[in-house]
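For reference, the structure is listed below as structure tokens.
So, chain A:
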Amino acid sequence: MLELNNVEVTYSDVILALKGVSMTVRAGQCVALLGGNGAGKSTTLKAISGTLKSEDGTVSAGSIVLDGTPIQNMEASEVVKNGLIHVMEGRRVLRHLTSEQNLIVGGHMVPNSAELKKRLDHVYTLMPRLADLRNRTSGFMSGGEQQLLLIGRAMMASPKIIAIDEPSLGLAPMMVRDVYEVLKQLKSEGTTFFLVEQNSAAALSIADYAYVMENGRIVMDGPADKLADNEDIKEFYLGVTASGERKSYRDIKHYRRRKRWLG
Partner candidate 1 sequence: EETYNLALLSDFSGPYADIMPILAGGREAVFTWWNETRGKELGVTLNYKNYETRYDAAQVASLWPGIKSELDPIAVVGLGGPDVAALSERLPEDKIPMFMATAAYGFAWQPDAWIFNPRPTYSHESVGFLNWMREQRGGDEPLKVAILASEASPAYVDMAKGLELYAEEHPEEIDLVEVIYTEVQPTDLTGQMRRVVRAGAEALVIQTNTSIVVAAKRGLQANGANIPIMMSSHNGLPASGGALGGLEQMEGDFEAYGMAIAADEDTPARQFYETLVADYGLEAPWNVVTAMGVSQGLYTVTVIDHAIEANGAEGLTGEMVREALFAKPITTEETHGFLPTLSFTPEAPFPLEGLKVNVGTVKDGKITIAATGVDVPQVEKW
Partner candidate 2 sequence: MTTNNGHVSSPLAVRGATLKFGGVTALDDVSISVADDELLAIIGPNGAGKTSLLNVTAGFYRPQKGRVELSGQDVTGLRVDQIARRGLARTFQGTHLFAGQTVVENIMIGRHMLMKSNVVQAFFQFGPVMREESEHREAAEEIIDFLEIEAIRNRPVGTLGYGLRKRVDLGRALAQEPSILLMDEPMAGMNSEEKEDLARFILDVREARKIPVVLVEHDMGVVMDLADRIVVLDFGRVIAEGTPEEIQKDPAVIKAYLG
């Protein structure tokens, strides 16, 4: 349903952030994209959703196809009309609006208010915390609360595919579990997911397929369960040693040589 072919992204006409990235997301699947800081994960999402432009970036080569429509460098609002919603990093709530108004804006394309009401209720049942906060000015909510709101707002549009950037960012452990429950629920309802996540354990628990990115290139990909067994993934993303135990942060060796994939 979503396909990236050899995508290159350039910022400010000079910084090449993606260097030929290809990936495929099939309908109903959840695909996870893992990678270190600055690997280019968020850039990939922005390239798909068309929000690159606001940061002076462009897709300078390759193509992105959503359901047969090429969407590279398309206006962000048009991409949404094609059924893809991007939940951006950075907790960008509409700060002066209340939590509920944020949700309504999320559902602004809903044809009638009965349907809107239904979707609101759906969000509130899945995330009861948001119901408590509905009249709170979203800009004043805590980091985690805002994160929840963003997920709820994306749900309001009931898109075919949600591209979501680090949903678990800043959430308490219990909340992470809850959010992933919600995602699983949505997935079971047929939503496709493109998931960028640092919490790799959680991501791999829901994903069908995963890509690993370094330095603007895909360095590894495979079915999620296969990747979860990979030694390197275990060490760098899941934080477990080869023997399968979690190592203590206190015991980190000082100048450990870092292992990098060579793309």
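Candidate entries met the following condition: all candidates are chains of the complex that A comes from, given by their letters.
Side notes on the structure shown:
The rule is short, and it goes like this: a contact is a pair of C-beta atoms (placed from the backbone, for glycine too) under 8 Å apart; a residue touches a chain by one contact, two chains touch by 3 or more; residues count from 1.
This one's a predicted model, so the numbers in the text were calculated from it and none came from an experiment.
Note on chain A: across 1 or 2, the candidate touching it in the complex is 2; the others do not touch it there. On the chain A side of its complex with candidate 2, the touching residues are 11, 15, 34-39, 42, 89-91, 129, 136, 140-145, 147-148, 166, 169-177, 198, 200, 235-239, 246, 248-250, 252, 254, 258.
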